[in-house]
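Just one protein chain is left out here, and the rest sit where they should.
Labels for the chains are A and B, by order of writing; each one numbers its residues from 1.
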Amino acid sequence: MSARTQPADAASRGTAARLVLAALRPVVAVYGARWTLLPPLTGAAMLAMLVGAVIVAPREAIEGEVQRIFYIHVPSAIAAYLCFSVVFAASVALLWTRNLRFDAVARAAAGVGVLFTALTLATGAIWGKPIWGVWWAWDARLTTTLVLLLIYSGYLLARSLSDRGDVQAARYAAVFAIIGFIDIPIINLSVHWWRTLHPDPIVTRLPGDMALPTSMLVVLMLGMAAIMLLALWLMALRSEVEQIGVRGDDLRGEIDRREAQRSGAG
Amino acid sequence: MNATTAVLLKDLRLLWRQRSGWLSAATFAAISVLTYSFALDLATGEVKPLLPGVLWVTFLFAGIIASGRSFAAEAEQGTLDALLVAPAPRSAIYGAKLISNLIALLLIEVAVLVMATILFNTALLSAELIAIMVLGTLGYVSLTTLLSTLGSRVRSREVLIPVLALPLLTPLLIAAVRATGGALDLPTGGEAWLPLLAVFTAWSALGSVLLFPFVAEQ
Partner (left out) sequence: MDYLEFLFAGFAVFWAGLFVYLLWLQARLRTVQRELQRLEERLAESEREEAKEDEAP
């Protein structure tokens, strides 16, 4: 999005930068048209997903109709990971460039990621009650998802307790987000080892383990596309809110400065 | 004398001067073990399987209470700013804090082990257990030391640090509790808990040293 402001030391770097910019041009064009493209595309895809999940997909033989939750549950989980990757990338970019705009993007992505994690847990619990007989079990995947929810809620809490324009707090939160993201594989491994101690015969029948028939796979892919678009739209919307908020804070500071100056002079 | 040793000596002196703060963390740990022993004894006759969990929860909370204070005094008195313009490398500032926190917490933890040996009627001062304890403590102290650099401008930092630290420490808690259980001849599931603990500790120490310069920048 924004080029690094350091002076280029060689002509080759200028050429490389120009090449990167040229490659990014379609991305920038799509980004510029996000408010006209994303809402209708997302709406259409979400509707198609709903129709696909409820009507088109065949009834699952073992679990029955309730298995249709799967078509919103799995894409939500993957959308959450997409959001957290954005938080990670934006945090790295913030530390690298010191541009507070990336902090707004990271905050936006963390908020949307927490929403999708919560939706994943909620739909999973509603599916788990009839199929496993319990709302919640300390299964590996469930535990990892819950820990993710806690990490990114903590991130949002830390960021909301400090001022939006506080550069130091933004850097602190970025470091926390980076540590948290790199922690995910270790959390996954530890939780997996811990839970294989008590293998639950029903848990092993998770949807991921079965070979899906084509019609189910198509509906799932449609759901993925729809929810990815939705996640992108929500992130764009939320980072717009955050950035306008930062600009408002800047203006307020500017007005205060002017008024103090005038009352000092007069 | 170079800058690194000077910073380390300063932190050790600070450790001694702030001993009342550390003593309150130690008192908290002692009361916590006492209460666990009392409450669990009411609930069940077989407390040994619960012991690893009791020990590590106590260690983690005592560590978080203590580490939360480690940069607080520096931030309040403004010595952190002076420290950051000093010629010492950032990693030395972090390392000195880490070492002084580690020393204080290991002392607290040994005292907790002695107390738990008496209260829970289980021999806890073995070489294996001490090794697990040192490894795990290094792992969580390196993370909590990094997280405690939270600027003084952030409100309710005392609550925030545990909320941020504990989810990140999930793998450490699982691995340390299982490894301690193994040292006490409890079933562990046979996974390589000690290597996992070592990997987590190496990861958190390395990550914290690399990322500390970014949070401690003016």
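Heads up, the rule we're going with is that a contact is a pair of C-beta atoms (placed from the backbone, for glycine too) under 8 Å apart; a residue touches a chain by one contact, two chains touch by 3 or more.
Since this is a predicted model, take the numbers as computed values, not measurements.
Enquirer: What are the shown chains in contact with the chain that isn't displayed?
Expert: A
Enquirer: If the hidden chain were put back, which of A:A48, A:I126, A:I182 or A:M224 would touch it?
Expert: If we include the chain that is not displayed, A:I126 is the one touching it.
Enquirer: May I ask you to list the residues on subunit A that touch the chain which is not drawn?
Expert: 50, 54, 59, 64-66, 68-69, 72-73, 76, 115, 118-119, 122-123, 126-127, 129-130, 230, 234, 237-238, 240-241, 244-245, 247-248, 251-252, 254-255, 258-259, 262
We take it that only the chains that are shown with their structure count from here on.
Enquirer: For subunit A and subunit B, what's the span in angstrom between their mean Cα positions?
Expert: The separation of the two C-alpha centroids amounts to 31 Å.
Enquirer: Spell out the residues on subunit B that touch subunit A in their complex, using ranges where they run on.
Expert: Answer in residue numbers: 143, 146-147, 149-151, 153-156, 160, 163-164, 166-168, 170-171, 174-175, 178, 189, 191, 193, 196, 199-200, 203-204, 207-208, 211, 214-215, 217-218.
Enquirer: Considering the complex alone, what residue numbers of subunit A touch subunit B?
Expert: So the residues of subunit A touching subunit B come out as 95, 143, 147, 150-151, 154-155, 157-158, 161-163, 166, 168-169, 171-172, 174-176, 178-180, 182-183, 186-187, 189-191, 193-194, 196-197.
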